[in-house]
Every structure is written in C-alpha cells, then in structure tokens.
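A selection of the complex's chains, in situ.
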C-alpha cells in the first residue's frame, strides 16, 4: 500500500551505532526519512545531519519537541537511554531505543511508566530477533518442532576492544550479553529465568582488570522449566564478529549463526576457507534494517512492536543478577520482587 | 552525500519480475522512486502503479516520453526488449533492461547503436554479478588468487515449470543459461569463448518435447585460453532455486552458492537439515537490489554501469551458438563475425 | 616392520562397549589378536569368545593370570575398574581400562600405585584424543595457532537413555562428562582447573529425579590461566550421538565435531539434509580403533601411552568436584590436596 507521507524520524546520538542506524534509515527503511539528528555534544550532530539532508540539533529535547519529528530513535550513550525514553514519551511520541534501555530496574520502571502513561510505543534494539536464522529458530521452537527446551547456548564475540579505558566495568553483562539474554528468553517462550551463575575475567586486556573491566564472561541461566542456558562473551574475536545460538530440546536441536560473509568458499594449497564478517554492522546488517522496519510498521499500525520495553526489563534483570553473581561468587536468584526493589 | 531529488524511474512490464523490481525500487533503492508503470496490456499497469503511488500508462512509449520519468526499467516480455531499449535511447534516457536484452544479434546491434548514438546508459539484468558470493569469486580471480583459470562450472535450476505451453522453445539457452554464460565470461576475464557444445532434452515435461520445449540442458564452452566451462540448467528443482558456480585454476578453486535460506541448521531424529530458498527473488534478493542501486549510481555519476550492453551481446552470442549446436548435434564455433551476420 | 607375533589381548567385560572393543580388535588393530574374554557373570564370556575364536573365562583373575594373555583390556562395570587395574598390574601386565578408571580418587591412587610398582603400562579410554578433528584442534593449540586459550566448550549428548533405573546417580559427571573434562584439560595444556560450578537436572526422565538420576548437566570450569570452559551433557539427543568441542583463543578459534555420517548431502522439497551418526560407536569408530592401536604400540615400544592414569585422575578430580558443586549449590575449588583426601 502507498504510504501518504514518510514517517519523519529524529535520531539522538551520533556515535558508531547512531551513524549505522542513520545509514540504514536512509537506505533500507521504506516509508521513513531521517528528518533530524541531535547530539548533546555541541556541533556533533551537524555532519551526520548534513550527510542525509536532515536538521541538526545540539539539544536532544529540542529534537524531541520538534513538530517536524514524528518518532525518535535513541542511540545516545547507555546511561542517557532511560531519561531520553521518558522525555520522548513525555512528548507523546513513539521511541526506538538501542539496548540497554536502562542501567537499573528502577530507571527502567520509570521509563516504562512514562511510555504507558503517554499511550505511546517503545521498541528496544534487540536486533537478533530480526536475523533470518534466529527467526527460523524461534519459529521452530514455537511450532514445537524441538520438543521441550532443555539446553540452550548463546554467544557474542566482538572483534575488537579499541579503547579499554572507556569501557564501563559491567559492560560485558549490561551491554553485550544483554543481547544473548534477550535471545535466550525469546527462544524459550513461556519459561522464566530463576537463577544465574556468572563468572568473568579480564583476559583480553588484563591491564585493565584493576580498573574493573571484565572482557570475558560465562553465564549459566536456570529457567523455571528446568532448561539451562549458557551465554558467553568475549571482547576480542580475532576472526570477526561472532553471534551464535543453539536450542536443544527433547525432539531436536537448532543452531544459528555461521559468520560467513558470503557463499564463496575457497580451496587453495593451504586448505579450504571462507571469509568471515568483521563487524556487527556487516554480520547483522539485515537485522538492523529489519528492526527499524518493524518500528516504522508498528508506529503506522498503532500497535505494540515485536520487542517491547518489558522484554528489555527482563533481559536487564538477568544482566543485573549476573553482576551480583560475580560479586557474590555464587549463583543468584532472578526474581521480579528483588529486581524491582533494586 | 544527500541527493537533492530522487531519480524517477519508469517501469515497463508488470509480470512477475516487474512486480519484484517495483518492490525492490520502493524498499531497497535509496535515491530513486517508482514514478511510473506501463504495460502494453490495457489496464495491466494500474494495480502495480497504485500500490506504489505511481502513474500508470497503457502505452509504454508514453511512459518513455513522460517528462516525469528520468530513466526506464524494462521488464516486458523478452521479445520486446530490444525495441524498447531503442525507444528509450531515442528519448535520450538511461535504460535498465532485464535479460535477455535481445533475441538476435542483429536486434542487439541495433539497440546498442541506438544507445551509443544517444550517448546514454544501458545496463542489463545479470544480477549474479551483484551477489556477494559471485563478487568474492570474481575478486579472487581478478586478484590472481586462483592462478590460471582451467575449469569452470555454473548452473541454474529453477524450482518449477508452471506453464510449459507458454515457454518458447530455446528458452533454456536464451533466458535461463544466459545468466550462466554471462557469469562464466565475467569470471574468466580476458578470455573469449571460441566453441560450444550443447545438448538439451525435455525431461521435466516430456509431453512438450514435440512442441520444441527443452527443459534440461548441458553446455561445454571452450575458451581461447584453453579453459573449459560447463553450464547446466533444469526447469524443475524439487528443492528450490539453485544457482551455483565454480572456478578452478592452477592455484586453487572457488565455489559459490549454497542455497541456504538462513544460518539456521536443524537436527532431529531424521538427521540434520536446513531450509533452502524456494525462488529466485528469495535466493537472489540482495542481488536484485544491488543491480538497481548500481543502475541509479551509474546514472547519477554519468558513467558506464557494471554490466553493459556489450556484455549482454557476448552472452547472447554464446546462447545462440548453443541453439546451433543442438540443431547440428556438434560443437559449434562462437565467432564475432558469424555472430554479427546472423 | 613385520611383527614376529601378535600381541594377545584379554578382554574383561562383555557388555555393549566390550563387544565393540572386541570387534575393533579383530577388525582394525593390526599386530594384536583377541585371545581371551572374561566376564564375572557365569557363561557371559562364551558367546563373545566364540565369535572371535578366543578362550572364555568366568573368573577375570584367571584371564589376568593366563600365560596366553599378554595384556588386558578392561570393559567391565565402572565400579570394578580400579580393582581390575590393580589386579592386572599385580600380574605385571599392561592394561587398557575404559573410563572412568575409578570412582574415587583414593581407589584411583591405589591403582596408580600398583601400576607404578609393577613398572607396567596403563592407558585409559578417552577416545576423543584419537578423533581426527580433536587431534587437529590439539595440534593447533600446541602450535600456538590460537594464541592464549580464553574460552572453551565441550559437549556430549547421547541418543538414548534405555534404562533410567539402571543409571547410577552421578553418571552424568563420572561417566559421561568425564570425556569432556579430559578433552578440555588436554586442549588447554599447561593450565590446571581451579574451580567448577555445576548444575544438573532430570529433564529427560523426570520420574527418576527422586531416585537421584541426573540426565542433563552444565559445568563451568575456571582454569589457573583464567580460561573458562563450559561442558554440557544430555542423555537424550533425538538426532543421534553428538560430540563437539570449541577452543577460542586470543588468535582464533577451532571447532570440532559435525556429527555427519558421510559427505552425502541431500536436497529435496523439504530442504537440504544429511544423515547424522546414531551412536557413539558409529560416530567415534575410528577413534575407538585409534586408541587400541596406540595401546598396542605403547606396549610393544615399552613406553607410556598417549593417555595415562594421571590424565584419568585429573579428569576424575573435576568430575568429583562437580558432584560437590551440585550438592553445595555453589562453585567448588578443584585442588589436588582436597582431591587426594576424599
């Protein structure tokens, strides 16, 4: 169906991921245009705005309030996410927020309340749900093809750790593994996480261990249906960005993620090889487009998007329990009550 | 860079492939809009035009002449292609034409002359050149990673033959294998085909053999550098659309095409399996977008596109030599001279 | 080199794995013959002995003492292993023992002392070390191709749980995952396990949970070099026997195990699929042959075999720490001291 006018999106935050989203909006999301770009750092918005013929703002709130902006995409620093969600909701506009939607459950609850009060839409950036492989895996689980879920795996390995000094201590859980937590919860629908055991270390950049940086982590999640899931992360994969998952059930298994850049397979005197995707944008490019298409569709159809603020809260609760588990050097319960009162 | 105004594309032909291109233009080609749709069948253009808020024409020439159309995409029936190219060139506009650009070399030469006289642009729809796997293979050949090319393979297997009665006799060469011929010529740059041996049969729909329909074919091409290439086609692959290629050289090999729908791999009591792409649009979706992005870029940058009319002529010469080879039941030379005088 | 006379092997234990070993000895191990078979159950040895023209014994000690037996292969029930090792060592003969070599560290130490006192040879049946994929992975680790080991994975999934009532409570750790523990220790040479966290449940046969049967388990091992390993087991894989491993280091990764029965890949209207190995003997057949060839070679060359009793003790220490971890619902240290005093 023809759409009478494109949805005018405002983007807040012009870092690496903001730049990637801007490009996706311009090139891969029909029915939407990048109308405005804001960044709290003076002058930072202009280059990206110019590149896409959008209006630049130095004050995010001004973009949020602009009558030329229909909906807002938040790609600012993680600590600013929940306040920005609250601000956009306050303006009565739909909001797409990169993960993590919040750094604490209390802030998350305030943001969720603001969205609910405004009767508007919040989608959070768990892009794996839009990857064709993850979609096929989820469909198989939902269809019962794998039987009762018993064992799960998910991993995220990032190709590089450019600036260890700039990485907040618990990033491996709140920003990296939160992707895996959301994927695992989504792939075991109907079940809830009841306990986590987490262990983490500084193996990639050991010099930063004293500063609290943990770059390698393993998490075991126990669900209330008995299923166990293992999530694993590293900040330095020599071979590129690596995202994989596996669901093993009583009737079978599905694995997702091959990291291949294309179908080309080379054989030479050194053996057989294929190229691997180097970064998240390359590996998950179609998923980045898919999540923004879903956001635009949900706004137009005035419905709840495929990934909600409640989903983000659930994944965050697991991430925060992991932090506690590392601190306690013990398994830790994941309870709604405890989570809410943090 | 921001593009001041989108390129307004006119689409001629609203069949299956025209509909697919319209969707690609609307959803995946930045900097272009589908401004007009024409179909020589009265009333046929309207539904597709309406779906994308474009203007409908019942007379292709009217679309070609419209001041609201900057460039034309031809997806009409194959026999109409070369005349339409000539008409668009006559209007001084750039043209993208689905393969085959022509059914005879004489018509092809007329169309090429018209394009050259108008100083405009012609791109032909050999979409494999825009598939990531084929691109990687070509890059390896050009870089010399495979050494001297010695043996090549290419195949096309279509999942279904809906209406055998509607398929012209030599379609397997002029419309299906022409994709493979272009890919093979592209993957052995610097070499020219000197001879073909072709054999074909009606194995899928034997009842239509008397009517001249050939649905299964094998072709051996000999190049002037000694390399041999095998191209193979079938009109009925039970498992879906299948496009693959292989280049074997003195230093190694590359294979392209795995047919996988996603990275999901399932294991059940019946073994391990993954889903395969069912149709060309699913399998080659990104390549369809890539070729139209290239066309828009070539028009904007006023340069020759990645796939030219001369490329189309070379592939057509091979296809027509195959027809002769089947008729002669013998290998047949592929010569420019002979080809020109056909 | 021609071997003047074949090594005469005596086999103790005629269950499933004993039968498999007998066949391997007869068909795949040059330089050895199956000379004798014993089973403590009266009459049980005869059928297998007859099948291979070997002498049957109802008393294992009689086989051990027989002058017609040069070396002994123990495939009796796990609880009898360490006493049998001690007995064979007492007779001054080389011994190959299926894993686990013992059920407690104290018994293991007695058996090791007996072997050492006799100056004879003990090899334990960790067959993964003889699988071509595991061998290639180990070689890459040792060569430093993967850099510093940081994250590891290993899993064992058995296709069926025929008789849950017959499975001792901690089998998942002491008999199944002990394979994974040995593989992980071998694949991270130079490092030692310092802590384990284990969680287990009865998901396959929940009715037997009260009887103590645990059929699903996940273990996290922390090494003294900071590396974390995850081992995972299930007693019921719908798709067949599944053995895989992964080593991720600072310079790269290796994965092992594809479960494919052959190189045949089928594509039909249901997609693409390949058959998977149904049982351990099918999947690990070459490795079963390889470990017995190694045993025969070690005996002939009067040298230590590739898998020693000390290796078995290390894997057992991890398995027993897992039992403690499940009981304590907490991570547990793996120390030599504690282990020895159990």
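First chain written, first letter: the chains are A, B and C, and each begins at residue 1.
We adopt the following convention: a contact is a pair of C-beta atoms (placed from the backbone, for glycine too) under 8 Å apart; a residue touches a chain by one contact, two chains touch by 3 or more.
Remember, predicted model here, so these are calculated numbers, not experimental data.
Taken as a whole, the complex in this structure file is built from 4 copies of one protein sequence, with 3 shown in place.
Please note the rule applied: only the chains that are shown with their structure count from here on.
With centres taken as mean CA coordinates, the chain nearest to the overall protein centre is A.
Shared numbers divided by all numbers used gives the overlap of an interface; between subunit B and subunit C this overlap exceeds half, so the copies present the same residues. Once the centre of each chain is set as its mean CA position, subunit A and subunit B turn out to be 38 Å apart.
If you average the Cα atoms of subunit B and of subunit C, the two centres end up 56 Å apart. Residue positions of subunit A with contacts to 2 or more other chains are 251-253. Interface residues of subunit C facing subunit B in the complex, by the touch rule stated above, are 238-240, 242, 259-261, 267-276. Residue ranges of subunit C in contact with subunit A, taken from their complex: 147-148, 150-151, 153, 157, 197, 199, 201, 203-204, 206, 216, 218, 220, 222, 226-228, 230, 232, 234, 236-239, 242, 248-253, 329-331. Note for the complex: subunit A touches subunit B at residues 1-3, 26-28, 30, 50-53, 131-137, 140, 145-146, 251-258, 260-269, 275.
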